[in-house]
Structures are given as C-alpha cells and as structure tokens.
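What follows is a structure written as structure tokens; I'll ask about it next.
All protein chains but one are shown at their positions in the complex.
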Amino acid sequence: MSRITADEFRAIIREKLPIAAMMEAEVVSLEEGRAAVRIPFRADWLRPGGTISGPVLMALADLAMYAVVMSLLGRVEAAVTTNLNINFLRKPAPAPLLAEGRMLRLGKSLAVGQVELFSEGDPEMVAHVTATYSIPR
Amino acid sequence: MSRITADEFRAIIREKLPIAAMMEAEVVSLEEGRAAVRIPFRADWLRPGGTISGPVLMALADLAMYAVVMSLLGRVEAAVTTNLNINFLRKPAPAPLLAEGRMLRLGKSLAVGQVELFSEGDPEMVAHVTATYSIPR
Amino acid sequence: MSRITADEFRAIIREKLPIAAMMEAEVVSLEEGRAAVRIPFRADWLRPGGTISGPVLMALADLAMYAVVMSLLGRVEAAVTTNLNINFLRKPAPAPLLAEGRMLRLGKSLAVGQVELFSEGDPEMVAHVTATYSIPR
Partner (left out) sequence: MSRITADEFRAIIREKLPIAAMMEAEVVSLEEGRAAVRIPFRADWLRPGGTISGPVLMALADLAMYAVVMSLLGRVEAAVTTNLNINFLRKPAPAPLLAEGRMLRLGKSLAVGQVELFSEGDPEMVAHVTATYSIPR
C-alpha cells in the first residue's frame, strides 16, 4: 500500500509545487512503488512542428517519480532529483499526457526509477525516462 | 558568426515558444556553436527545500541547446530534442539562472551539445546537461 | 519473427565482435524487437568490493541492444551506438549475467531501446540501460 494517499499528494501539488499545479497535474493512481500522473493538453505547450514542448514531458516525468518515491517513503518532500535521462521517442499528439512511473531500486540514499510517457488513449510510448532521487536522511 | 541573430532568436521565443516566453528567457550571447541564455528568478519556481524546481533548469538547458543548434544551422525550428541527460549538482540559489551551451558534435542528422547551468554571479555549476537534437532534412 | 537467427548472430559475435567473443557472450533468445544475451561469470571481472566491473555490464547491454536492432533490421552491422545511459542498481552476484533488451522506438535513422540486466537466477534487476543506435542508410 502506498505510504501517501492520492489526496495527500494532490495537496502537495496544490500547496508546494506551483509548476505542477499550473500544469494541472493530477494523480491518476498511486500504489506502493508505482504512480500514474496526468496533465491535460494545452495549446500553450506546443512548439514548432505542432508537438508538445519537451520540458512539459520532463516536468511530468519528474513529478511522477516524486510520487513514486513518496509512495514508498511517505512525505519526504525534501527528496531531490540528482539525475534525469529522457529519450523522446515519438511526437506526442495534441492530447493529455500520462506518465507511469515505477521504482527500480530503492536504496538508503538513492532511489532510481523509470517513467513511461504516453499520449492518452495511445499505447505507443512517447518518451522514456530514468530518474534518480536523493533521499534525505 | 552565428547564423541567427540574438534578435531573431528573441522573436522565436516571443512568437513560438510560449514556455520560454513565460519564463522570461533572454538570450545573453549567441555566437557560432555557443549560446548563453538567462532567466530571472521567480518565487513560483521554488519547491520544497527552498530550491528552484528541476524542470525549470531542464527547460532552460533545452532552450540554450536550441539556440546553439540555430547558431550553426539557422532557423531550423523543426529541430527536436531526442535525448537529454541532466545531473543536478548543487541546489541553485534564489537568483537568476544562466545556461551556457555549446555544440560538441554537429553531424548530418544529429547535433550533440552540452549545457552548463549557473546561478548568476556564482562560478559553481548547479547542473550539467548533455542533449541531442535531431536535425530535420 | 526475428530478421536474423540466433545462429547468425552467434557467427557475428565469433567473427566480428572480439570483445563479445572474449566475454563468451551467448544469445539466449531472439525474437522481433527482443533479445536476451548471457555471459558466464569470470573472476577476472571482479573489482574491489567483490562485484562485477561496470564495463562488463555496459558491454553486455550494448551487445543485447545490437541484437535487438538486428532482430528488426537484419544484418545492419554498421549500426553504431550514439548514446548509452546506465543506472547501476545493485551489486551483481558472482554469477552469470543476463541482459534482456527490447526496442522502444525504431525510427528511420535512430533506434532507441532498453536493456534490463540480471544476475542469473535472481529476479532483482542489477542495472537498467537505455541505448540509442544510429541506423546506416
């Protein structure tokens, strides 16, 4: 069972993560070591080529990983990203984006996970992310 | 000499990159294969721990690399990021951020560069990025 | 169905990939878009701490991804790695290593995949790799 509820994570977004709040990020599901986060489509995020800007995908993936970390450790708000690697695979459609994260390895000081990004309703992955968080002691 | 002027890149930000425009990103310098981009500090970007949110740094780095690509190829607006790797090194101060990008290798279909991120006025790097852009034909 | 047989890939290892041959790399399975490759344990590869040296894992992952590329494109021997990112998750046991690769996105000029590495007989992943190959035209 997740050590933080979806409602608690929603409150963290609302109160402490203004960028995620501005993106209208929403927790879709949260279980032990896994989290799914969704953002609606917004025309503001388009870039030349008619695709969604890369930083939006990176922000979403980073948020999903933050939720994954808290699903296992509770409210470790001070956990910070130390490394993030993203491969952009396909141009996302002008549609909501879904990020599905899961923990690969939770160590004492580092948490490594992966996040798969999808355009809502399309099974083809649009981006793949691995991210490492440093866990405060 | 850069194949795009700083003014031309400013116009691209204003007209086509709403996220960069919203961040008030500003081209500091632009020469062949190199670009420096700056964003002011904004309290909205803070996250728990009193530091600037990672996605802001990623967005800034991605923008700097886009400028580097255009400094060598002109207005290839359809160039897109295929891979970005960021190492967060130090918590940035509540201060403007400066991104200094340069091309490592410009091939026919791929452009690989690195971007170093600094808090304005502090010589210690806060993050290091490598990024690959795919060049449209 | 794979566009190259396991026997053909074994011949490539034997004749053209002296490092893989030296590591006694062996194709375990090969299907369209997926490959599993194994190397036996060898005391030579230990490093301080009693663990298997990182470069051995990187070499194995790179080889698995090469097989994945050929499973979809046939004998494109000139395909080369352009980017590889590895997260080391757990110290591998002194045991054979298994790499399970699969394609995430096969484009016209780039192929992006992921490889999961395991100590034989242990379900816990020891390393996670994403790699990009450039496809010759």
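Read from first to last, the chains carry the letters A, B and C; within each, the first residue is number 1.
Criterion: contacts are C-beta pairs under 8 Å (C-beta built on N, C-alpha and C of every residue); 3 or more make two chains touch, one makes a residue touch a chain.
Not measured: the values here are computed from a predicted model.
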>> Considering the complete complex, identify which of C:I4, C:A35 or C:V56 is in touch with the unshown chain.
In response: C:V56
>> To test your reading of the contact rule: which positions on subunit B touch the chain that is missing from view?
In response: 85, 87, 89-90, 104-105, 112, 114, 125, 128, 130, 132
>> Touching the absent chain: which residues on subunit C qualify?
In response: 16-19, 22, 44-49, 51, 53-56, 58-59, 62, 77-78, 80-88, 91
> So which bits of subunit A touch the chain we can't see?
Replying inline: 82-83, 85, 109-110, 132, 134
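Definition applied: only the chains that are shown with their structure count from here on.
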>> Using only alpha carbons, which chain's centroid is the nearest to the whole structure's centroid?
In response: A
>> Measuring between Cα centroids, which chain is at the maximum distance from subunit C?
In response: B
> When the centre of a chain is set as the mean of its C-alpha atoms, what distance in Å lies between subunit A and subunit C?
Replying inline: 28
> What is the distance, in whole Å, between the centres of subunit A and subunit B, each centre taken as the mean of its C-alpha atoms?
Replying inline: 22
> Among the residues of subunit C, which are close enough to touch at least two other chains?
Replying inline: 85, 132
